[in-house]
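Missing here: one protein chain of the complex. Every other protein chain is in place.
Chains here go by letter, A, B, C and D, matching the order in which they are written, and residues are numbered from 1 within each.
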Amino acid sequence: MSRAVTPARKTINTVLAWTVALILFFPILWTVLTSFKPEPVAVASPPVFLNFDWTLKNYYDVERQRDYFDYFLNSVIISLGSTVLGLVLAVPAAWSMAFVPGRRTKDLLMWMLSTKMMPAVGVLVPIYLIFRTLGLLDSRIGLTVVLMLINLPIIVWMLYTYFREIPGEILEAARMDGATLSSEIIYVLTPMALPGIASTFLLNVILAWNEAFWTINLTVTDAAPLTKFIAGFSSPQGLFYAKLSAASTMAIAPILVLGWFSQRQLVRGLTFGAVK
Amino acid sequence: MGQITLSGVAKRFGEAQVIPPLDLEIQDGEFVVFVGPSGCGKSTLLRLIAGLEDTTGGRIIIDGRDATGVSPAQRGLAMVFQSYALYPHMSVRSNIAFPLRMAGLPKAEQDRKVEAAAKVLNLTSYLDRRPGQLSGGQRQRVAIGRAIVREPSAFLFDEPLSNLDAALRVGMRMEISELHEKLRTTMIYVTHDQVEAMTMADKIVVLNAGRIEQVGSPLDLYRSPRNIFVAGFIGSPKMNLISGPEAQRFGAHTIGIRPEHISVHPTMGEWRGIVGVSEHLGSDTFFHVQETGLGAALTVRAGGEVSLHHGDTVFLTPEPDKIHRFDQSGLRL
Amino acid sequence: MGQITLSGVAKRFGEAQVIPPLDLEIQDGEFVVFVGPSGCGKSTLLRLIAGLEDTTGGRIIIDGRDATGVSPAQRGLAMVFQSYALYPHMSVRSNIAFPLRMAGLPKAEQDRKVEAAAKVLNLTSYLDRRPGQLSGGQRQRVAIGRAIVREPSAFLFDEPLSNLDAALRVGMRMEISELHEKLRTTMIYVTHDQVEAMTMADKIVVLNAGRIEQVGSPLDLYRSPRNIFVAGFIGSPKMNLISGPEAQRFGAHTIGIRPEHISVHPTMGEWRGIVGVSEHLGSDTFFHVQETGLGAALTVRAGGEVSLHHGDTVFLTPEPDKIHRFDQSGLRL
Amino acid sequence: ATTLTIATVNNGDMVRMQGLTDAFTEQHPDIELEWVTLEENVLRQNVTTDIATSGGQYDVITIGTYEVPIWGKQGWLVPLNDLPAEYDVDDILPPIRAGLSVDDTLFAVPFYGESSFVMYRKDLAEAAGVTIPDQPTWDDIKAAAAAMNDPDNGIYGICLRGKAGWGENTAFITTMANSYGARWFDENWQPQFDSPEWKATITDYLDLMTNYGPPGASSNGFNENLTLFQQGKCGMWIDATVAGSFVTDPNNSTVADQVGFALGPDSGQGKRANWLWAWSLAIPSSSDAPDAAKQFVAWATSKEYTELVAENEGWANVPPGTRTSLYENQEYLAAAPFAQMTIDSINAADPNSPTVQPVPYTGVQFVAIPEFQGIGTAVGQEFSAALAGEKTVDEALAAAQELAVQEMTTAGYIQ
């Protein structure tokens, strides 16, 4: 409805929306602010907002205790790796389901999703034993594969919904034009579904980045990502809010920034077929 | 070359026999149009020829070679889709070059051919745009360009103009006709618009529920439809069909007479009726005449100047030699 | 009642003046059609009347009451949208009943009115289906049903038929005309299809870039277009326009002659030319005659039986009293 | 070079050690150290999973006096009887050494040891007009808590652990129960939560906490209470002796110069409420570099390391509670006002006879059987539910009894 919205109405909406947004964002803002406070100020009562001696000491302390960069690198490798691997597997699978649907396609999709319903804690011991046997404990490869498998159903589902929006005629046209199956997927389907693929990619990087069970339990040092980094800061002795905040900020900042910069793609693609 | 023979070609989807076995011969260089009501199997038949669907029976012979099991790319045919099916992420140039690229042609040759096709289709100044930046008609031309560069032995068109608005449709219709004139390549063209069928075809194939009702030149079909279905399908507005005693007077179960073959007179004529809705197009006027006692309202075409009003009584006279007679089973007598 | 007066109504979107101030008078019971090229402001004007957009100037008076600031629901108008805008999750019955439900009518009365509307529109057997299970034509009828039950003082239609295929379009066109005949309620109908405009309208409003070019009955516009724009817009195929020496011969800057007002003769006539593409529709044939020396190809309509071929030389003669003359600024002389 | 993967808990002393390892690597250029520093629970999960499945991920692990005997018995730990002479094994405090040995075989070396004691605010006590004796009874504690309690000014009489967990509230309450004469199991492994001693313990615990405790005590653990005390919000706090150095550290504590110490309280039955715990370094049998690991653990728990810390960070910061020699060092005793009270507390704890009545288990504030983690935590949850006001004393104890019986039956202790 493109009738002009009265400025009063717009103002009210703006105030409301900003209030809600700031409330939702406040915990993050507070964490970041706290990370710059000296420890005693972090627990000061009444709370101090901006007028304190800003300090980088917490970051310095945290970094001195741990090599942040190693964890960061592992997080990047594992989340990107598992997502890319997942996409490589899921693109052909989603192609099949979207363009050559069978009677069982829906069921298959639902079955894939249902594999996510197994509680991870229940299978930790078996998986741990398997990993030990295969020598995959504390290896980036092992973790990448596990995270890929965990997110694969989501990736397939997302891609499937995007692919279904692509008219089959275009792929047929490519086929008439002499494209082989792989050229069809590489030169036509993938570029066309790029917004969807980008959004799938982002969502899964986020999910993988934030996965906190397998990453903590299957790693030691070599493959330990930021979730494990955080697990070492949750409650040391003494005042720790500021250091915890610094560590938290370091763990979430990369993905938060990535999320902010790519939120358009993420939002655009995040439908799971909820929008026809 | 582009001679295509279908012999006993059939298609079923699961239980549904969409195309019962049919035979069809398409000569090299012919412009063949498939028409028929929605859902009658036009697209399916075209896709069978293209190889985008497997036949469930019969053989498809292209230029004397059995192509039944051959992949779409190998059949040497090009297809233009209703939705244009352009690659939206590629420039017009890349779209047109795509088949050449897939065939592994050297870059220089690709460029040469693309330029040539663009020239034929007046696309030269749009080569670097994306399909999204083109109008409907231009998109359709790109789709045709993509088909041309492959130098196929036949073009297949599936309702290529149905997404264009009326004015553009007329223009593109002419362009495709001219292209055929120029290339003389076999073209198979699916439409449900009978104006397109009439104006473009060398040969029209009328399909109904997967069966071929009649094959012939446009005027053949207009002048001597083989059965009631074809009679009703070809011509606009539709032929008036009259059964009952009046038809028996002509020794037929049903007679048909086209609106343009009935003359109107305010005081005298064969049939008497009352004017219902009238449609003034300026150039012509169509009157729907009711209460004729013939069991159906008749549509009559009169000149643009004729002025009759709702409720006026009129008299109608058919041109006797333009009356079509059909038997009980609907076949032409 | 349904008398609508626009006085000085204008609309701008940001910088763009889409509708410069215009005046228009619509009488009660009239069937008014807005036509014009795409983007000329037809929909905007309709939405201004409906109240779905705010005017940036001028007043809209409905039945003598100033409705400029009144909310859409209060104006007593009903609208039928191009996309039908049916509520997909409601049954046909609930769709049609929706305005009544919103008005708080008792259930029994709602049912009665819905049944009545369904009967008028032949929807009775579909009342319990969802819109998704209906064909395009049926959907459009549901949309009309939803409009009818409100017993509005005027109906507004925005290209209601443009999503339907040709055959259905003809049918629905007649249904709407009949509905108007029956209800005699004011209808304002937007289209860019000039056949619809010609056949349905009591009064056509030709818009161009937001300005009204001409208002009049269909035959008025066909016979005496006020300017070249209207002349070219009304009539199909388009009027042939000739400028230059030949036009000066008629004391005009440009002359126009419709295809149906030119006769063709193989050996004699006023203008000589060569047959280009010809389109045989069975009932008629359109010849495009080239190299006439008049600066443009002429389109000529001849009977279905005339047989001329590509490249034949023909002679053309216009009917002298059907020649339209326009001055330098495009106005009718 | 050999790489040692060392799992440590994220407390101050361990973190400090990481900063000082240059000294070790300089001496052992062929050994590289990799640190895995985790919160206690996560550490325990990771290490247990690994060691029980012979995952072989760690070369040195940080475990407590609870795990060492159990794991040692399983053969999961490398025996440490062959440490070099200069290590001076005999210098280790006897109760600690006993806790880390199975049948006289040492399976871990203590990094620091602790008991628990009372910390209180001298200024507040004075203002309230109460004195807390060096060997208080629970009645003294109650009286002092009541006197010092001033919630309107954000000061609570006493801070105790309330957060559920076998290493959290269960540990504290068990020591309290010991001093009340209660025990976990009788000699037939029959749980004893239905005994009057337990009822008295929990009743008093709840009275203290609900009347004089801070709000939300049911989620307060060591660390939360430490924060509270450092902020000056607690009149008293009964907890680990290691806290002594934190509460007297002027950098982090607002009350550093006002803290007094006292032994864990008793109720006149001969047992004091104080525990015994040592974070210790051990070497899993699955380690592929046991020799290098031995060198490391010996270094990290040596006198030399103590001196290194003293040199770099001051005597107050050396890891306490492991060696007799430390408590004979005048410099240390001078720098650490809590030192004497610490050693007294440690010596007052007896893992083999934790309470008044006889018990079939070892461990002061825990029961050294593998099932204890689960049972202890579940029981702790019942107590914390009672603290949160969700259950009455009787309900909580009944529930504790029921689940303990079930677990012990399942585990086969009760036939």
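One rule holds in what follows: contacts are C-beta pairs under 8 Å (C-beta built on N, C-alpha and C of every residue); 3 or more make two chains touch, one makes a residue touch a chain.
To be clear about the criterion, contacts and distances are computed from a predicted model.
Entry comment: the absent subunit's protein name, as recorded by UniProt, is "Sugar ABC transporter permease", drawn from "Sugar ABC transporter permease", "Heme exporter protein C", "Nitrogenase protein alpha chain" or "NADH-ubiquinone oxidoreductase subunit 4L". Contacts of the undisplayed chain with visible chains (whole complex): A, B, C, D.
From the set C:11, C:113, C:146 or C:253, the residue in touch with the chain omitted from the display is C:146, counting the whole complex.
Seen across the whole complex, the unshown chain contacts chain D at 41, 45, 48-49, 52-53, 70, 74, 154, 162-165, 214-219, 224, 227-228, 231, 233, 370-371, 373-374, 377-378, 380-382, 384-391, 396, 399, 402-403, 406, 410, 412. With the whole complex as reference, residues 51-54, 71 of chain B touch the missing chain. Of the residues in chain A, those that touch the hidden partner chain are 1-2, 5, 10, 13-14, 16-18, 20-22, 24-25, 27-28, 30-31, 34, 43, 45-47, 89-90, 92-93, 95-97, 99-100, 106, 108, 110, 112-127, 129-130, 149, 152-154, 156, 168, 171-172, 181, 206, 209-210, 212-213, 226-227, 230-231, 234, 241, 244-245, 248, 251-252, 255-256, 258-260, 263, 266-268, 270-276.
Here, only the chains that are shown with their structure count from here on.
Distance between chain centres (mean CA atoms), chain C to chain D: 89 Å.
Separation between the centroids of chain A and chain B, computed from CA atoms only, is 53 Å. Residues of chain D in contact with two or more other chains: none. Counting partner chains per residue, chain B shows two or more touched chains at no residue at all.
Contact residues of chain A toward chain D in the complex are 39-40, 43, 45, 64-66, 124-125, 128-129, 132, 137-138, 216-217, 220-221, 224, 228, 231-240.
Partner chain A is touched in their complex by these residues of chain D: 5, 7, 10-12, 15, 18-19, 34-39, 42, 45-46, 49-50, 53-58, 154, 221-223, 226-227, 230-231, 242-243, 246, 252, 254. Here chain B touches chain A in the complex through residues 50, 52, 71-73, 77-79, 81-83, 85-90, 98-99, 102-103, 146, 150, going by the rule given at the top.
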